[in-house]
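Shown here: the complex without one of its protein chains, the others still in place.
Entry: chain A
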Amino acid sequence: MRQNEAPREPSGPGPIIEFDRVDKSFGDLMVLDELSFRVDPGERVTLIGPSGSGKTTILRLLMTLEKVTPKADPERDGGVVWLEGKPYSHMEKKGVLVPANEKWLRRRRSRVGMVFQQFNLFPNMRVLRNVTEAQVHVAGRSKEEAEAKARELLELVGLAEKTDEYPSRLSGGQQQRVAIARALAMDPDILLLDEVTSALDPELVADVLAVLRDVAESTSITMLCVTHEMGFARDVSDRVMMFDSGRIVEQGPPDAMFSEPQEARTQDFLRAVLAE
């Protein structure tokens, strides 16, 4: 059994995300080391910490862009990511947990959406099609339904008049707002935000953060956010987690974390970030 817990009710209330003693290494480099944490449905969590501390890797594991480093006996040793009470990095096969195959991942990852540091809009599609394409081909919506939803979301991110532009004609901030609309169009339960303002010119950051504040206020979507925007983290998140070397240094509500961090590493990190 995992960590002396009672078996989970399949549909009962519980964490939407659970990392259970997850290891992740790239070759010899240990990025996550026996990492365990839970996120409740609707919770907004900000991950902070120095670069290389494993924050982005956590998001990439949740988006299945990376795979956890498998452990020999997941039932005993963990190393499993759970989503909505069911294994996610793994799947059950003949009663035991084995690393998930592509079919399993395809079924499960539709609950998760991600916005990238580099936007990654499809340059061969105009703005509207960037937002409708997966709705039509993956979610199976009609073209009309997908376009209506796309227009509504592009309105939300303030780009209703840019639907017919190619991404290359937009500023970075506009591209990122389209990317947010594109992710939301798939109705994810969990939205992963990976340093979404880091590639933007300073004057464009505010618009993107305003959109995300809007999303946070108007939806109950679970958000995991890697960012260096401490003001945004303080306003939006329910919990801040400080990482270093693939481990959680400390965590707590943003007010407590920012005003009286307990750990020296957190204090140093915040001092360095806020001095920027």
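By our rule, a contact is a pair of C-beta atoms (placed from the backbone, for glycine too) under 8 Å apart; a residue touches a chain by one contact, two chains touch by 3 or more; residues count from 1.
Keep this in mind: contacts and distances are computed from a predicted model.
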{"item": "From \"Cytochrome c oxidase subunit 4\", \"Molybdopterin-synthase adenylyltransferase\", \"Amino acid ABC transporter membrane protein 1, PAAT family\" or \"Class F sortase\", the hidden chain's UniProt protein name", "value": "\"Amino acid ABC transporter membrane protein 1, PAAT family\""}
{"item": "Of A:84, A:194 or A:229, the one touching the omitted chain in the full complex", "value": "A:194"}
{"item": "Residue of A:74, A:113 or A:246 in touch with the missing chain, whole complex considered", "value": "A:113"}
{"item": "Option from A:49, A:79, A:99 or A:167 whose C-beta touches the chain left out", "value": "A:167"}
{"item": "Footprint left on chain A by the chain that the document does not show", "value": "56, 60, 63-65, 106, 109-110, 112-114, 116-124, 126, 133-134, 137-138, 165-169, 171-172, 175, 182-183, 186, 194, 199"}
